[in-house]
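Of the protein chains in this complex, all but one are displayed in their positions.
Chain IDs A and B follow the sequence of writing; residue 1 opens each chain.
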Amino acid sequence: MDKKIESILILGGGPSDFGHESEQDAAAFQAFDIYKKMGINIYLIDNNPFSIMLEKISKENLFIKPINTSNVENIIENNQIDAITAVFGGKTALKVLGRLIKKDIIKNNNIKLLGLDDNSVELMNNNFKLRQTLIDQNVHIITSNFVSNYEEALSISNKIGFPVSVKSIDAKVKINRVICKNVDELIDAVDDGLDKSNVNKVSIEKDIVGYKEIETVTIRDKNGNKNLISSLENMNPVGINSTDSVVFSPVQTLTDSQYQTMRNISFKVIEILRIKGVCHIQFSLNVETDEIFVLKINPYFNMSTALSSNSNGYPLEYVASYLLLNYEIDKIELPNNYNKNTALLEPISDHITVRIPIWPFDEFPKINRKLSTKIKTIGSAIGIGRTPEAALMKALRSSESSPKDIFPDYSDLTEDEIVSELIHPTNLQILIIFEAVRRKYPLSDLTEITKMNIFYFKIISNIVDGINEIRKNKLNDNSIRLAHKLGLGDSILSEIWKIDVNKIKDISNTINNHLTYKMIEPSAGEFDSQINSFYSSYESFNESKKEQGKSVLIIGKGKNNLGPNVASDIYTSEMSIRLHELGFKTIILNNNPNSVSLSPLISDKQYIEPIQISDILDIINNENPKYVFIPGNRHYLINSLNNNSKINSIILPPNQKESVIYSEKGDFALDYLVIDSKIIPITSVGFGSESNNNSKNIEYLTDYYVPFNNNHNYDLDKLSFKAKTLIKKENIKGLIQVIFEYSNGNPKIASIRPLRITETIFLNYITNINWINVLIDISINQLDIDQLLNKINEINNSELIKMEGIFPFKSLDLTDNVLPTRSKEIGAKLSIKKSPNK
Amino acid sequence: MKKRYLILEDGTSFEGVSFGSDATKTGELIITSNINGYQETITNPIYHNQIVAFSQSSIGNIGINRKNYESIFSSIQGVVVNEYTDISINHLKKLSLGTFLKQREIPGIEGIDTRQLMKHINKNGVMKASIVDVNDEHAFNQLNATVLNNQQIQTVAINKPYLIPGSGKTIIVLDFGLKEGILRQLSKRNCNIVVLPWNSAYQDIINLDPEGIVLSTGPGNPLEVNEEVLKTIKLIQTKIPLFAMGLGHELFALANGAEIIKLGIGHHGSNHPIKKIITNQIIYANQSQDFAVKNNSTDLKNLITTHIDLINGTVQGLRHREYPAFTVQFSPDGAAGPNDSADIFDEFLESINSKRGQ
Partner (left out) sequence: MSKVVIDSMAMQRALTRITYEIIERNKGINNLVLVGIKTRGVYLAKRIQNRLEQLENTSVPIVELDVTKYRDDNKDKEKTNNQVAFSENNIDINNQNIVLIDDVLYTGRTVRAALGAINELGRPNRISLAVLIDRGHRELPIRADFVGKNIPSSQKEKIQVLVNEIDGKDVVEIE
C-alpha cells in the first residue's frame, strides 16, 4: 500500500502575466483548504505578491522565490516533502518538475508526483515525443514536415491535402508562412523558402487557418473514469490566439457528432497522459470534413478551467484536488450545499457564458492592434445569460464600466475600413461586427469574410434589430421586455432613452417583468442544490433568496487591465473573508472568471453580473445588504451609487482625492495607521524605479523595498515627528503613507496619501499583519487596537523585502519610448534578502 | 411573433412565442438535457407523440443537416425551447429548424423558462401538455380529455422488411421504431443488415439464418406490446446471440420474467453516470427513458444486472446467464449523446464470433 502523503509542495504560478491572472492561485487556495483539513502539511513556492495563498499559508511553509530548479531542489533537500505538484503552476512549474525528474531529485527523495506521472511530465516537456505518442495513438495533430526539395514538398502536400502552409527554416530574413492552395503556389513558395533558408529546408504543414477553434476541460481519476466538464467555442477561427477571441461556453455551433468526436479525443488524450485531475485541450475542427486536430494540451489549472467552473458551477477545483490525491471520482464527498451526485454528473448548462477579452491598448496609442496567434489580452470578463444574446451583451457590459462606452460610434468608418477591420481583426472586432450588421451587410457575406460561424452574426443582428426597436418605441412595455431578453440592462436603456434607471425599473415592475436570479449549477435544473453562484435573467422564478441576517455586498473589480487589478482582487477577497469572520453574510459581485474573489471559499454568495449601476441596484434590491463595500478607486461607480441609493457604502482604501499633495515626487515613505487621535508608525518604504530616466515622479516608482535603505543616515525619528504633525494638521485617517523626496540633499514631505492597494498587500506581507482586516475592522468600529499594537511591536525588519513591478512591453513588442509606470504594471514579484543593514 | 401557450395537464401555463407550425398539438411532455443534437432528438422515433422540451438554452443554431437525421420522419408533437435561433446552413440555405417543423406541421414554442419547466416536471412528475393559441378553460379541458395513442410502435415502425447489404455478418434488426444510429453502427462494422417488422414470427426470423439479432429502441410502453413478441424473444435468445436497446431491453427483461415500471420522472439526457458493473467503469450515454426494469425484480437465476444508473439506481443493462444475450437501457449509438459505449456493438459481434467458434 502507498505511504500516506503527509506533506505536499505546490509549485506556484508566479507573477501575473499574459494569459495568467489569479486562476491558479484560486485553484491552489481551494486545494490548500481541502488538504489542510486532511492534516496535510502544504508548502508553497511562489513570488507573486498578489496571491491569496501568501496570506493564508504559514510563513515557515512559504518560500518567496522564483520557481526554478535550484530553488525547488533546495526546498526539497531541506524539508520533508512527500509529494509535489505542478498543476497549480502551469507551464513553468511543469518544466521545473521535468528537470527535477531528470536529475533524479524526485526519485532520490522518494517524492510522489501528483496529477501527472514522470512519463507524462516528460511528454509535456518534450514536444517531439508528445507528438510522436499522439500520432502513434491515432490522435490527429498538425504535423510539420521538413523537406529540402520540391518533389518531397509535393508528395507531402498531396498526402496532407491542400491548402498547405510553407515556412522557411532558419530563414536569412524574417518571412511569414505562405499559404498554398495549389501546386503552382507550392512551387513558388518552396523555391522561395529554400532560397531564403540557411539550411536549405522548408517546413510544410496542413493549413488550418480558418478552422473552427474549440476547447474542452476534462477530468480523470486513477481508475480511468473521465468526465467532460465543459466545452468552449472560440468565435474566431484558428489564426487568432484563443485568449484573444470571444469565447462561448458550452459550444454553440457544433453538430452532435463533432461534439462527441471532440469528447472522445479529449478522453483519449487524458488517458494517454494518465492524468489524475484536470486537463484543458485546444482543438481545430475542419467543418467540411469533421476532422478534429489537437492543437494544445494543458494538463493544469488555467484560465479555461477557471472559466469552466465559474460558468457551469461544477466544483472542478474541489473535485480535481481530490483526484490529485488518487481519490476515485465516485468516492469524493462534496460540501453539503451540492447535490451528492454532482461530482459524477457530466455538467450541463441551461445558460450560456461568453468570455470577452480585454486588451491594454488604450495605454499604448502606437501599438499594433491586430490580433494574431500571439496573445495580447491582459484580462477578460464574462457574461452569463439565458440566451446567447444576453450572454454576449452582458459580457460586453462587463467589459466597460460606463454604458456610454459599450457602443462607441463607428458611423464615420468607410466601407473599406470596415471590411479591412473584418478581414484583419483588431481589438475592435466585435464592435466593428456590430457596425457592419447595423449597415445591413448580408450575414452570409460576413461569414465569408471572417470565416466565423453565421450564428454569431445572427445573434448580433438580433441585438442590433432589438436596439432599433427599442429606440423607436421609447418606454414601451415590449421594448423593456425585449431589452431584458437581450441582456441590454437598464443602464443601456437609460442611456438610449435618457431616462433615470430607477424609472425603468419601476415600469418593468408594473408590467410584471421581474428580474430573476438563476443558480449557476451543473444539472440544468434537474437536481436541487444550494450552490451560491447566480446570474440574472427576466423569467418567472427567482432562485436567489435573500441572505439571512446582516449581509454585505462587495463589488469586485471585474475585468483585469494593467495597473493594480490582480492586487484589487486579492484585496476584495481579503475584505470578504474578514467580513465573514465578523459575522456578515458576504455577497460578491464580480465578472472576472480568473479572479480569486469568485471562489466559493471567499464569500457566502457570488453574483456573476456586469458591474454597472443598474445591476448593482438590482442585487441591492434582492439582498438589502447592510453595507456595500467598494474596493478601490472607482469614481464613476461610487458617484452613481451615491446618487441612486441610500445604501451605506464604504470605499476602501479611501479615495485618493483625500491625499494632500505638495509634490508628485518621492524617494521613500513612512507608513502609518491613523485611528482616532493615534498615529501609529508601521514601517519605512524605499522607492525605486524600473527605468533609469531619473524621474522621481511617484507614478514611475514601481519598485518598493522595506526597510528603507537609509544610506544618508537621516534622522528618521525626526522625519516621523514632522510627518505626524502634518497628518494631525491635515486630519487624514486610515492607512496613510507619507512620502518624502530629497530636496537639495534633504528629505522633505512631498505628499500624504491613503496607502494604495498594491502597497497594502505588500505591507501585509512585510508586517505579518493583515491590514485589510484592520481597515475593515475600523470601518465597522470593531478594531481591537491593543491587539494590533502588540502585533505592530512584533514587526521584525530583519529581512530586506522587495516588490518590483513587471511590465508587458516586451510581450507587446513595445521596445522604445514606453516608460514603466504604476498604471502599466502587469504584475509584480517579491524577493527577500537577509537585510544587509542588520 | 405570434403569442402561444404551453399548457400542462396540472393546470400550469407558460406563455411563449410560436415558431415552426402554428398547429395545436398534444402529447406527453419530456425534457431532454442533451447539450447538442436537437435534430437527432426530434427525429428519433422514440419521441413519437411526445412534446420535446430542451433545457439547453439556444436551439436551432446549426439549422437542419443532411447527416443528422435519426429517421426521415419526425413524429413528435411539439418543440419547446428557451430561445430559437433561425439559421439555415444546409446546401440551399433554406432549411432552418423552424421551416423543418413547419413542413411537418409540428408546432414550436420559444421564450419558455425551460429551467422552471424542468423543475416543475421533476417535482410533479411526467404529464400531458399542449401547445395552444389560448390558455383558457376549454384548452385545458381538451388537454385533459385527450387520450394519447398507444399504438406508437405500429405507427413508427416499418411493416415491410428491407435489407442493407454488407459484406460482414448477417444481423437481423427487429424494428420497434428504430433510430438510424443503430443501423449506422452496424453498417460501420460491415454487417449485412436485415430489418424486420417488430412483430415478425420466430420461424420467419430463423429461416433467414441470421448470425445475430438486434432488438431496437422504440417509443411507448413495453407493457402494451403484444405477448407474442415476448415469446419470440424467449425462443430466439436460446438460438442466436441477441443484443437489445431501449424498448428492446425492456421487452427482453419482460420476456425473462422481470418487471417493468413507469418512472415518475423520466430521464432524457446524457449526464448521468452509468456504472458498468463488471469493470467498475463509469460511462455516459444517451438515456431516453420513461420506463425501467424494476430493481430486484429480475430473476437472478436468469439475468445478471450489468449496468446501473448511479444517480437514480435504475437497471441500465442485463445479460442472460445461459445465453449470449445482453441488453442496455440507453442508446449506445449516441446521436444525440456520447458514444462511450459504442463498442458494445463490437462486443455483440465478438460474441457472435465466439459462439460460432464453439
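Simple rule for what comes next: contacts are C-beta pairs under 8 Å (C-beta built on N, C-alpha and C of every residue); 3 or more make two chains touch, one makes a residue touch a chain.
This one's a predicted model, so the numbers in the text were calculated from it and none came from an experiment.
Novice: Which displayed chains make contact with the chain that has been left out?
Specialist: Hidden chain contacts in the full assembly come out as B.
Novice: Would you indicate which residue among B:D204, B:D299 or B:E350 is in contact with the undisplayed chain?
Specialist: Spelled out, the listed residue whose C-beta touches the missing chain is B:E350.
Novice: Write the list of subunit B residues that the hidden chain touches.
Specialist: Per the touch rule, subunit B residues meeting the hidden chain are 277-280, 304, 306, 319-324, 326, 343, 346-347, 350-351, 353-354, 357.
The definition used in the following text is that only the chains that are shown with their structure count from here on.
Novice: Nearest whole angstrom, what separates the Cα centre of subunit A from the Cα centre of subunit B?
Specialist: Chain centres of subunit A and subunit B, defined by C-alpha means, are spaced 43 Å apart.
Novice: Per the contact definition, I'd like the list of subunit B residues that touch subunit A in the complex.
Specialist: Going by the criterion above, the answer is residues 14, 33-37, 40, 55-58, 61-62, 65, 67-68, 82-83, 85-87, 89, 93, 111, 113-116, 118-119, 122, 269-273, 275, 280-282, 284, 310-311, 334-340.
Novice: Give every residue of subunit A touching subunit B within the complex, in rising order.
Specialist: Interface residues on the subunit A side: 223-225, 227, 231, 250-257, 259-260, 263-264, 267, 329-330, 341, 344-352, 386-389, 444, 454-455, 458-459, 485, 518, 523-526, 539-541.
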